[in-house]
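Note that one protein chain is taken out, while the other chains of the complex remain in position.
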Amino acid sequence: MSAYADPHPKHLLDFHDWSTERLNAILDNADTMSKVLDRPVKKVPALQGLTVCTVFFENSTRTRISFELAARRMSADVVSFAASSSSLSKGESLRDTIETLTAYKIDAYVVRHSASGAAHAVARFSGKPTINAGDGLRAHPTQALLDAYTIRREYGELKGRRVAIIGDIRHSRVARSNAELLTRLGASVVLCGPATLLPRDLAGEGVTLTTDAKAAVKGADAVMALRLQTERMDAGYLGSLPEYIAGYQVNEALLEDAAPNAIVLHPGPMNRDLEISADTADGPRSRVLKQVEHGQAVRMSVLYHLLVGRG
Amino acid sequence: MSAYADPHPKHLLDFHDWSTERLNAILDNADTMSKVLDRPVKKVPALQGLTVCTVFFENSTRTRISFELAARRMSADVVSFAASSSSLSKGESLRDTIETLTAYKIDAYVVRHSASGAAHAVARFSGKPTINAGDGLRAHPTQALLDAYTIRREYGELKGRRVAIIGDIRHSRVARSNAELLTRLGASVVLCGPATLLPRDLAGEGVTLTTDAKAAVKGADAVMALRLQTERMDAGYLGSLPEYIAGYQVNEALLEDAAPNAIVLHPGPMNRDLEISADTADGPRSRVLKQVEHGQAVRMSVLYHLLVGRG
Partner (left out) sequence: MSAYADPHPKHLLDFHDWSTERLNAILDNADTMSKVLDRPVKKVPALQGLTVCTVFFENSTRTRISFELAARRMSADVVSFAASSSSLSKGESLRDTIETLTAYKIDAYVVRHSASGAAHAVARFSGKPTINAGDGLRAHPTQALLDAYTIRREYGELKGRRVAIIGDIRHSRVARSNAELLTRLGASVVLCGPATLLPRDLAGEGVTLTTDAKAAVKGADAVMALRLQTERMDAGYLGSLPEYIAGYQVNEALLEDAAPNAIVLHPGPMNRDLEISADTADGPRSRVLKQVEHGQAVRMSVLYHLLVGRG
């Protein structure tokens, strides 16, 4: 029996309850949504009369707008609840907030929070379909889905593909979610970064670790650079920026031993000429803007699945 | 002849111009709106093509979202004008702001302001249907309507019911609006709090005052706890929190002499274990989340009445 037994998971908090079949269905349906986005009138009535609430405790305008547009393009109403402008600052608890919103008859939640597990809490308090849009260092499942979708669009399938993820692995929910999803879908993943930023416990079936970027990239079909938070240096995780750049910047020299048509990914926003060289970021290998575009199709697919596709 | 002579009041600023018949019509219509909210597609075209503007000079995400959803569920467009992000900070007057918005052809206003009378000013400057969503210490009529509606849903009618309101009566527009509305609808009201927080001039027909919470609650069908602003202590209105809790916290011990099925209300957000005990807040008597839910139905009813129901 599968460890992912729920045939119709109610939430997308991480991939634990999700069967591989269902994850592939999300990606298949994103193809349909992509076609909607290619039409002049980019709107369908699928979620007419439903209300999606974005609950962002961390500021992320990009991700919020991506979800908001995904919902509105399926004719849902969207309400935005920004923690900073709310009575949470008056000491109201997360539970009270979510119970109040749920009494307003919100149909689904999209949650971003700096604390791992916050999206699980929202799902529990609301009892409504909840999408984790990033919680602490734990998970960011729609980012991983859009990365997987971007690679799939390039190669037809994930099976047998080799993906290198390079940078501050330790503090990256993107790396964690990608490592889990990509291996589930049949790819192999190499996580690479300075030893201080590369937690040993992430190694597992299909996931290898290395501090050698050249080795990580060798033969890779896709190379993902992670955003470097320069605050990490103050915390002692990193030496100097020049050292980091010399060892781990994704650039044309590093990509020499990658697969000939290897693509380059980045979750954005990019620090050009820090974790990625400007010419690679804007060059022919880059799929960074495709990731953004596919993110909307994938989020439409997830919202559709959770709100109307389970019946 | 009634003191509330206007058969079709244009605004809901307080209850002065409203006949009891019309107030009951609002509550009757809230039943219809509640049924809309119970449907899978919670949307009707009643206000299609109309634009409602929320003008909030005090931050209240809960109340703003409640009105916004009420309007959008009747297919109105909603524009939010938050004073902090506006040119009011450049010294623009309230009058200029409202006249400008009115020139944009806004169809109705929802106003929250820390100054008593601000909603009246908006009604005068705009000439458009205006709903007071709380002005200073004066009035919060939709809160009172949702409280009345919640009690009515419980008991069928307000007539003959006894309602105790406990806490900082002095600084509560909720208490003022409730005392007026509930007595108009045939209930009797007991206002209760420490002497410093209990203005003598609120006593009147159907409204009694007491500093003794046990006496207030005796035989009550509904008990409302008011949020305690701890700032009041610094201002000398209150002794210590333990004293306040001992005397005025709404909890199971206090409720012993209430009517057997007495319900508990709170305008939210609650300070659990301060003005209300956590077990009462979350226990079987609590209608706190029902209040939130009914608030949306009542606000839909008010918006409908003012925008299309007067013809």
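Some points to look at:
By written order: A and B. Residues from 1 in each chain.
FYI, a contact is a pair of C-beta atoms (placed from the backbone, for glycine too) under 8 Å apart; a residue touches a chain by one contact, two chains touch by 3 or more.
This one's a predicted model, so the numbers in the text were calculated from it and none came from an experiment.
Among A:K42, A:R124, A:K159 or A:K214, only A:K42 touches the chain left out of the display. When the missing chain is restored to the complex, the residue among A:D14, A:E68, A:D135 or A:E275 that touches it is A:E68. Remark: the residues of chain B touching the chain excluded from display are 48-51, 77, 79, 81, 85-87, 90-92, 96, 99-105. Contact between chain A and the absent chain runs through residues 37, 40-43, 59-62, 65-66, 68-69, 72-73, 268-271, 289-290, 292-293, 296.
FYI, only the chains that are shown with their structure count from here on.
With centres set at the average Cα position, the gap from chain A to chain B is 42 Å.
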